[in-house]
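Complex shown without one protein chain; remaining protein chains in place.
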Amino acid sequence: MAIRLGDLAEAVGAELRGEAGVLIKGVGTLQQAGSGQLSFLSNPSYRRYLKTTRASAVILLEADAVECPVPALISTNPYLAYANAAARIFPPKSFQPGIDPTAVVAESAEIDADAWIGPCSVIAAGVSVGAGVFIGPGCIVEEDCEIGAYSRLVARVTLCRDTCLGRRCIIHPGAVLGADGFGLANDRGRWIKVPQVGRVRLGDDVEIGANTTIDRGALEDTVLHDGVKLDNLIQIAHNVEIGKHTAMAGGSAVAGSTKIGSHCTVGGQTGLVGHLTIGDNAHFSAATLVTRSFSQAGYYSGNLPAMENGAWKKLIVRLRHLERMAKDLKSLKKAIKTLTGESLK
Amino acid sequence: MAIRLGDLAEAVGAELRGEAGVLIKGVGTLQQAGSGQLSFLSNPSYRRYLKTTRASAVILLEADAVECPVPALISTNPYLAYANAAARIFPPKSFQPGIDPTAVVAESAEIDADAWIGPCSVIAAGVSVGAGVFIGPGCIVEEDCEIGAYSRLVARVTLCRDTCLGRRCIIHPGAVLGADGFGLANDRGRWIKVPQVGRVRLGDDVEIGANTTIDRGALEDTVLHDGVKLDNLIQIAHNVEIGKHTAMAGGSAVAGSTKIGSHCTVGGQTGLVGHLTIGDNAHFSAATLVTRSFSQAGYYSGNLPAMENGAWKKLIVRLRHLERMAKDLKSLKKAIKTLTGESLK
Partner (left out) sequence: MAIRLGDLAEAVGAELRGEAGVLIKGVGTLQQAGSGQLSFLSNPSYRRYLKTTRASAVILLEADAVECPVPALISTNPYLAYANAAARIFPPKSFQPGIDPTAVVAESAEIDADAWIGPCSVIAAGVSVGAGVFIGPGCIVEEDCEIGAYSRLVARVTLCRDTCLGRRCIIHPGAVLGADGFGLANDRGRWIKVPQVGRVRLGDDVEIGANTTIDRGALEDTVLHDGVKLDNLIQIAHNVEIGKHTAMAGGSAVAGSTKIGSHCTVGGQTGLVGHLTIGDNAHFSAATLVTRSFSQAGYYSGNLPAMENGAWKKLIVRLRHLERMAKDLKSLKKAIKTLTGESLK
């Protein structure tokens, strides 16, 4: 969709420096963008590409504007301004409401007249689908689910019975919401299934990545509050609660009954064990294992970064002998005390 | 389903203290349960909620009964008794057997008259489906699979050709059983696919979580024995064998040809490298990497727990200098020996 640069500036609240009539039809990186394309400079490591960019316009900080060879949109948050501009250049595809003839929709399901149910999707009894909802091909929505207005199940999403989505949620392909939690009681060595009777409930504006799984609660619900964003291949166990606007990267996992606060970020492949309470504004590095509650805002880490294999092998051996080293240290301190008559400070 | 408390007590082998006629229709936590709901006390950290519970009955240990303000079911294993009680209050949904008109079932497939094949499911040639089997919407069952009686494919499950399920298995949405193992031979830098001709075989009462993947064997079969329970997003590689009643938590992974014994537990995000042999009753912490065989029963760990980022950064630097520390220690011991004429003990 082509938009005049002046209109884009106004739409995203940026200051225009240059010709308002330039037509923007696409986006690109500083290196690759050409005529008709908008770019942005947010990460300083890309500043070196600014001088030679052939983009039709660049969104950037005031401080970077002097070096910009093309029309500029000045913003205090260029990446945010870019996000808003790109959303105008690439609006979500509109769709004709209706029900594809190959969809299987139960009679008792309430489908808003403005919603779309795609081919080979299955909508069970008692489901409620709000206005403007898009249910792509191959989705399965089990009994008594509720899908809030303008939500989008991209394709091949599974919502197990009773799952509730707020408004404007986006669920990517392969995600499974509301499967049974991993609840097992042990009967002299055999595992007995514990019925999982809670639900999955999502607030508004929640986005769930491809092949991510969110289990239903055992007793109470598993809850993701407004604005939570989950990447791909994430596991959320039963009775987890995630606060507003918390974002988690791919491959991370949260075990049962852990509560995470608002505005947290969780790095990729990071895991939280069960029954923890994490406060607001806590941030966890990638590939970290969180084994205790952190109530304070802060930045937490716990991984061993990759190194050359020879150095790593030596390190592992040293770690195995760390106990021995500690004992030697103790003996040395004692020996020094004997020699000098003084304890080490 | 409403059940008299006296009947529940008898059904789960618990001792009733209180009125047998109380009607139980649901379940809830000690904090949230209300009239008509059954609760339980198993984890001691919830004991503080017992005195004020408004549940209609609580399952608990004899020792906790004195503080229980409502009718009690006394059990030596309250969580197990609760699991059995909840299974009676929430029996698996019954279904009408048959084949949905939108299912695609090959002529040569043998579908028991008591089974259900859901909408948009695809059942290929040579498949055998036992009595009471439930195949939910969107499942794909490829050629020559066998599904034992009373097994349940919840929805959107994929069974690749030749996969065999025992009786009463439960497979959650998105699980893929029997995809090709990752077998590659190297031909001067290029990877050549090694045909994977083994199968996946599951015993009875196996449960497989959402989006979990279990690869077919390269030559022999990948085998999960009776009662194995796998959580979500687990990867089981070709030719793995998992012993009876072993349970694995979400995000864990087992590489090719590793054998795990019976009654083991594997924590979330834990990985086992290939070609290991793990004995019975071995237990692995979350996020542990298992690089060697452990034949003994026991508890094994190997992760670095999250800490405040500043402390973690210092630790990483110290680890990089551990070799230097070890050398300093050696020199110190030598110096002390020179000074005192004696070696450190």
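Which chain is which? They are A and B, in the order written, and residues in each are numbered from 1.
Everything that follows uses one rule, which is that a contact is a pair of C-beta atoms (placed from the backbone, for glycine too) under 8 Å apart; a residue touches a chain by one contact, two chains touch by 3 or more.
Since the model is a prediction, treat every value here as computed from it, not as a measurement.
S.K.: Thinking of the whole complex, not just what is shown, which of A:G174, A:G198, A:G217 or A:G256 touches the missing chain?
M.R.: For the chain that is not drawn, the touching residue is A:G174.
S.K.: Return the single residue from A:V22, A:L73, A:A109 or A:A155 that touches the missing chain.
M.R.: Answering carefully, the residue with contact to the hidden chain is A:A155.
S.K.: Considering the whole complex rather than only what is displayed, give the residues of subunit A touching the chain that is not shown.
M.R.: Residues of subunit A in contact with the hidden chain: 26-29, 32, 77, 79-80, 82-84, 86-87, 89-90, 100, 102, 118-120, 136-138, 154-156, 170, 172-174, 205, 207, 209-211, 227, 229, 231-233, 245, 247, 249-251, 263, 268-269, 286-287, 303-309, 312-313, 316, 319, 322-323, 325-326, 329, 332-333, 336, 339-340, 344-345.
S.K.: Given the full complex, what residues of subunit B touch the hidden partner chain?
M.R.: 102, 104, 120, 122, 124, 138, 140, 142, 156, 158, 160, 174, 176, 179-180, 182-187, 189-195, 197, 211, 213, 215, 219-220, 233, 235, 237, 251, 253, 255, 269, 271, 273, 284-285, 288-292, 294, 298-305, 314-315, 318-319, 321-322, 325, 328-329, 331-332, 335-336, 338-339
One rule holds in what follows: only the chains that are shown with their structure count from here on.
S.K.: Counting in whole Å, what is the centre-to-centre distance of subunit A and subunit B, each centre being its mean C-alpha position?
M.R.: Centres of subunit A and subunit B (C-alpha means) sit 25 Å apart.
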